[in-house]
Structure formats: C-alpha cells, structure tokens
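All protein chains but one are shown in place.
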Amino acid sequence: MMKDRMIVQSQRKLSDKIYEMKLKGDLVGEITSPGQFVHIRVTDSFEPLLRRPISIAAYDQAEKQMTIIYRAEGRGTTILSEKRAGDEMDVLGPLGNGFPVTETASGETAVLIGGGIGVPPLYELSKQLNKKGVRCIHILGFQSSEAVFYEKEFSLLGETYIATVDGSQGTTGFVTDVMGQIEEEFATYYSCGPMPMLKAVQATYSGKKGFLSFEQRMGCGIGACFACVCETSDNVSKPYVKVCSDGPVFEAGVVSI
Amino acid sequence: MMKDRMIVQSQRKLSDKIYEMKLKGDLVGEITSPGQFVHIRVTDSFEPLLRRPISIAAYDQAEKQMTIIYRAEGRGTTILSEKRAGDEMDVLGPLGNGFPVTETASGETAVLIGGGIGVPPLYELSKQLNKKGVRCIHILGFQSSEAVFYEKEFSLLGETYIATVDGSQGTTGFVTDVMGQIEEEFATYYSCGPMPMLKAVQATYSGKKGFLSFEQRMGCGIGACFACVCETSDNVSKPYVKVCSDGPVFEAGVVSI
Amino acid sequence: MNRLSVDLPGLQLKNPIMPASGCFGFGKEYGMLYDLSILGAIMIKATTLETRFGNPTPRVAETASGMLNAIGLQNPGLDGVMKEELPWLEQFDVPIIANVAGTETADYVEVAKTISTAPNVKALELNISCPNVKCGGITFGTDPEQAYELTAAVKAVSTVPVYVKLSPNVTDIKEIAKAVEAAGADGITMINTLVGMRLDRKTGRPIIANVTGGLSGPAIKPVAIRMVYEVSQVVEIPIIGMGGVSETDDVIDFLSSGASAVAVGTANFVDPFICPTIIEELPVKLDELGVEHISEIVGRSHRL
Partner (left out) sequence: MNRLSVDLPGLQLKNPIMPASGCFGFGKEYGMLYDLSILGAIMIKATTLETRFGNPTPRVAETASGMLNAIGLQNPGLDGVMKEELPWLEQFDVPIIANVAGTETADYVEVAKTISTAPNVKALELNISCPNVKCGGITFGTDPEQAYELTAAVKAVSTVPVYVKLSPNVTDIKEIAKAVEAAGADGITMINTLVGMRLDRKTGRPIIANVTGGLSGPAIKPVAIRMVYEVSQVVEIPIIGMGGVSETDDVIDFLSSGASAVAVGTANFVDPFICPTIIEELPVKLDELGVEHISEIVGRSHRL
C-alpha cells in the first residue's frame, strides 16, 4: 500500500456515463491480485472531501500502468471524468484482498458474473485465469444496451453472455436468468456487483465454491475507521469483517447477506 | 450588471504572485467607468464558496475584452491563477461606481496614487484621462522591486514614480514619501490601495479634490447584504455607504477613515 | 394545477422558494436582475424599532463550504421600512414575510404590531435567533420559557400569522419548537446560523470585528436537515426550512425532511439567479421523482 501521485494517461467514454481511465505510477508495482481497489482523491480541495474507492480493472506491471472503469454519477466521479491526460492524481492503494486466481486449476472452468460497475475487476481476473489455462464464462448484467461496456474485450477471453434489465441487448432480465441457462460443469464462480445481485448469485450457486466482491461506503479505506463492516454468517468465527481491508472479496458464505 | 460566462483569453505572471488575465464576454459592453469591479466565482463547486471582487484594470468594448490584475494569495485567487486560456468563468459585473474622469478637465493635471493590488484600476483611469487630454502623474507603491508591475505601461501614459517599502526600487518608503516631492500644481487626485495608504493620501492632500477607491470584505457584491459598509464622516447626510454599490470610489472626505 | 403551489398560514405561495432574511435586503438589488413576482415569497431583512448601523467591519469571513457573518441587524428601522421598503415592494405580486427583531419584548411587540398592518406583509418571522447582537435576539431563542413569552406577546398584537425563527445553537431544538407552538406560533422557520469564528492567520485574532459570527452555507446543511427532521415530528405547525440550500436537490432534501417550503440564504451571494433557477428546475425534479405535486414529498424521510 502506498500513496502515489499517479499520472492520467488517457480518459475515454465507454458507454452511457461509463469512463475508462489509464493511470501510471509506482503503485502498480504493488498490486498482487485482480479485485484489489484504489482509493482516489479526485481533487486537492476539501470538497468533495472523501476519497472514492474504485476497482483496478486491469494492470500492467512492466508499464506501471493500470486501468479503472467507473460510472460518473455523483460529485466525485464527475470530477474524475473531467481529468485529462497529463493530470496528476493522489491515489492510495492497492487496497484489500482480491479474487484468488489459485482457487481454480488449469483446465477447469470458472464462471465470472458481473453487474454494472461490478464488471470491471472481472476483466483482469479473466485475463489472469485465461493465462493460467482456466476456461472462463462471463455473464454480465446491465440496465440497458446503452450501459454495456467491454463486451468485445470479454468475448476475446471466453464465452460472454449479456443480460439487460430492459431487454435491449442479450437476455432480458438479470444475470441469474442467464445463469439458469448454463448447463456446463464449472469449478468455481467469481462475482462482483450490487448486493441484491450477489445475494441472488450466491443462492443460485449454493453449494458451489465461489468468491464475491462487496461494496460498502468507506471512510479510511484501510481498516481503521470501522465504516465498512459487514456482519458474518453464523458459521464464521469473527462477528464481522471489514470490506476495505479483509475484503472486498470474500468466499461465498462468509458474509451474511 | 449581468452574470456572464466569460472566456479566459490569456493568463500571464507579471511579478511575484501577481497575474494578469484577459477575459472576453458581453459583460464588457456594460462597463461605464474605470474603477468598477467584477465579482468572480472561481470554481463551480461550493468550496471556496464566495465570489472574489477584482477591479477592472483595462477594457476594450469593441473587442469585448477586459483585463484584470490580481495577487494569487489565498484559496480563491490561487485557483484563479490556475485557469488557462479557453476556460470559462462565472463573472458578475460590472459592479459599483468607478472613478469620475469628468472631474478633471482637459489640459489639467491629475495625480494617480496606487498601492500594491490597488494599482490596477488606475491603469484604465490613466488611459481615459490621457485620451481626454489630462496630464497624469503616477505614484505607485509596492513592497519591493519583485512586486512591481506595469511600470512600463504607466510610463507610456505619464511620469511614473515608484516607491518600495524595502527601497529595492525607486523611492524608499511609501507613496506619501513621493507625494511630498511633487511640486507641480494639479487639479485632482485619484487613489486606490490599502486603507492606511488611503488615509495618509487623504491627509497629505487635504483640501484637494480627490477620489478614493475602498476595499471591504464582501458577501453579495451588489448592495443587498450590508457586509461592506463604511461609516461616513460627520458632514455627510447618510450614516453609512456600501463599498460595493455606492462605491468602491468615493470623493475624499465622504468615508470616515 | 400548479404543481409547486404551497398553502401555509397567511401565505399562498406560487412555489416553495423564497430568499432568506438578511440575504436579499429589501429586494431592490435582486429586483434589478429578475422579476421578484416569480418568487414564492420574500423574507425581508430584520426590522428593528430604531435605525441600526450594525457591527463594525469586517462583517463576513469565508469558511470551508460556508461563511460567517456578523452584520448586526443593520436596517433603516421600522419607520423607514414602512415608508420606503414595503411600499416599493408592492409593485410585485409576492407575499412579504417581515423578519422582526429587537432587544426586549416591548420592541418586538411594537414592530410586530405596526409592520403586520402593511398591506403586503402576509406573515411575520420572529427573529429570536440572531447570534450577532449583544442582548436580545438569541437569548429568546435558547430558553423555552422566554421563547414562549415573546411569541405569545407578539401573537397578541399581530394581525397576520406569526412564524418563529429558531436557533440551532441549542441542546434540544424540539423543546423550543414545542414552546413556541404552545404559545400560538403559526409556523416555524429554521435554522438561523450556527455561532462560529475564524482567525486571521498572521495575527491569530478573530477576522470578524464582532469576534464571532453566524455560520451559513452548505457546511451547515446536515445540521439543518437533522433539526427539521426532528422538529417536524413533534409539532403540527408547518416549517419553512433553510440552511445551505444551494441547488434544486437541496430543496428536495428539506421538503423530504419535513419542511413545507424552503428559504435560500447565502446561495444568493454565490449565484444571484439561484432562486429563479431552482424554481425553473423544480418541475423537472418532480418528473424525475415521479411525483405530481410537490406536497407529496414533504416529510417522506419519516413517513411510513
């Protein structure tokens, strides 16, 4: 973990309100797994005050470059979307524990299920699983076709199913509607998305080995403030976990949802 | 008075912490006299919250362009100094009543006395007086030679004396030290600068016709909030004046200093 | 149907937006920028019995997302307001809420009695919460009994409904609210400013000549929203909410927390067109929220 002044390399709009930004800096050298995140200070002023947690969507340690993909919705992410190549930004990271690539063996199949802005960290995960010889199936859920991004990038890494709530692209409905259609055997699943989706995914694949990445509103991002706790299920020894430092990725069943 | 989104045409550093910025917009069409000011919102965010009052240093109505000169000291003016050509800014103005050019007749002499960031509005004033055929003598006070700006510009418009507190340029001391040396007759004086300077100028030239431009911390800038009042001298009928809407320029003797 | 209309004691508002007292003078300056008839109402600058010059300057200082002021109730006095300011405002089709201030009960009563007879004054706003005057003002606003007495005394003489403006500088604002309701107040306006201070970095001395000032602007909005939420659940009379309103979403927040209408203070200095802008944007917001009439969102933060 370090605080780095990273340099914006590029900024591009991918779809409705969704932006992809490339950043360069020494921080990249410390990333250890896909699914870790960074805590970004979008301005040097004190308004907006807090950092914004954003997942690392891809990284290249040789180039010291990483990619983030985010939705410009509120005040902080809107300011983020106005940065241009060459701008400097205060980035804290890498934070947290990402998806365990080791949990799926070469030759096995993994299902990666993402919803909305939960999709980005699955991209680096799929790249690493592919590299290892794991077959990846991607199920990506969005509100509508205008919100879809990185479909082509994922397709290059494995079968990719899209679900949209309004039916404007792919299957009409939720990722779980696609999950029901997949008949193949698989070893593990990995998922990132909004809480109701994670809940549905865990229920649908109950009994399967899976890893879920959670979101919570954060203060410090490093485990000191107790803002981001989740209660654990009864069968876990600790009463709570912190999303920022114990997670954001937990094995299915750990967090009570 | 209007609220205009003006476009930054250029930004350049003149001396230690002093910047000159040119702005373009319809607002320029409404300027009626030198010494009026604009109230600038330096950011679209709410931090810093308040607008900053800055004098109009020069304007060109045909080109819809005006110049401001300011010291980047606090939070607001520092943000101002980071603007680049092409940026848009929310500017309210022109505000207040400026220096009366009419009070000096063609062929007469006027003394213009400025201190620090009180110097800028005297530039447009001198241009207009010159145009009218008034002979201008400029006495400009600064902290040190590093803070001096627009000496050449003023010299082209008339005799120009510099005083610096540390003696690194021109007369050592204050503008009043130069004023004592001027032996010529003059019809009027015009002054802008910090309160202690205005006080000293008014005392030195007591009995003379003069016009002083005042500063006060402001809220609204248009006369509604009563932040910027000054008490008047006993011989004036109103008990107070507002710097923003009654001033910033008052005839010597009106404001109690 | 007007989707933005609000009916309150004495006040038939075209829309729930009005400039807050002290941030709009008596309307003349903003009247040069837009037609004041579009406003829901206007809360004019505090009026006292006698002319007041107010506090020495500096009277304002900026703080993080906020500002301090210590104007000290400068105003032309009851006479001047009755003879000059209110008649001038009659050209506009807009109800006036007269902010009444004083140092003791007798002044409040005298100002209230007279000013409530002005034809365009449709309600009074009893200022028991001004932190910037030495005696009177805030002391009435921090003690439930004194607040009760003063409200009752003013109610007895006013010919128009009386709203009482509460101070946030108290341990329990609900108590003061209940006291003024019991005394017959027709409505509550809240919040006035929080008492704060800023020092000069070089000298270490207070910037505001009056030493302390009232904190307003976006910084205080979370406190204001909390207080409106609390008070609206313990009184039956309507609330006009304020404190940091700077954009249309803030109005939605105040209404949701339990206010029936909203006043805009400091934001007028930041953007002199903020009131007309909000009034224009409100119907669009209602569409986004799927709401037909603005009254539907009042109090939704705590409605079941």
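The letters A, B and C name the chains in turn, as written, and every chain counts its residues from 1.
Here is the rule we use: contacts are C-beta pairs under 8 Å (C-beta built on N, C-alpha and C of every residue); 3 or more make two chains touch, one makes a residue touch a chain.
Keep in mind that this is a model prediction, so the values were computed, not measured.
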> Can you list the shown chains that the absent chain is in touch with?
Replying inline: A, B, C
> From the list A:R51, A:R71 or A:R135, which touches the chain that is not on show?
Replying inline: A:R51
>> Touch as defined at the start, partner being the missing chain; which of C:L33, C:A152 or C:V223 qualifies?
In response: C:V223
>> Please identify which residue in C:S5, C:T51, C:T105 or C:T212 touches the non-displayed chain.
In response: C:T212
>> Using the document's contact rule, name the residues of chain C that touch the chain not shown here.
In response: 63-66, 68, 142, 169-172, 194-199, 201-206, 211-212, 215, 217-223, 225-226, 229, 244, 249, 252-253, 256-257, 289, 297, 300-301
> Touching the missing chain, which residues of chain B?
Replying inline: 46-47
> In the whole complex, what residues of chain A lie against the chain that is missing from view?
Replying inline: 1, 3, 41, 46-51, 90, 92, 216-231, 239-240, 245
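By our rule, only the chains that are shown with their structure count from here on.
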>> As a test of whether you follow the contact definition, which chain pair has the most C-beta contact pairs?
In response: B-C
> In whole angstrom, what separates the CA-based centres of chain A and chain C?
Replying inline: 46
> So what's the Cα centroid distance for chain B and chain C, whole Å?
Replying inline: 36
> In angstrom, rounded to a whole number, how far apart do the mean CA points of chain A and chain B lie?
Replying inline: 55
> Taking each residue of chain A in turn, which ones touch at least two of the other chains?
Replying inline: 46-47
> Listing for chain C: what residues touch at least two other chains?
Replying inline: 64-65
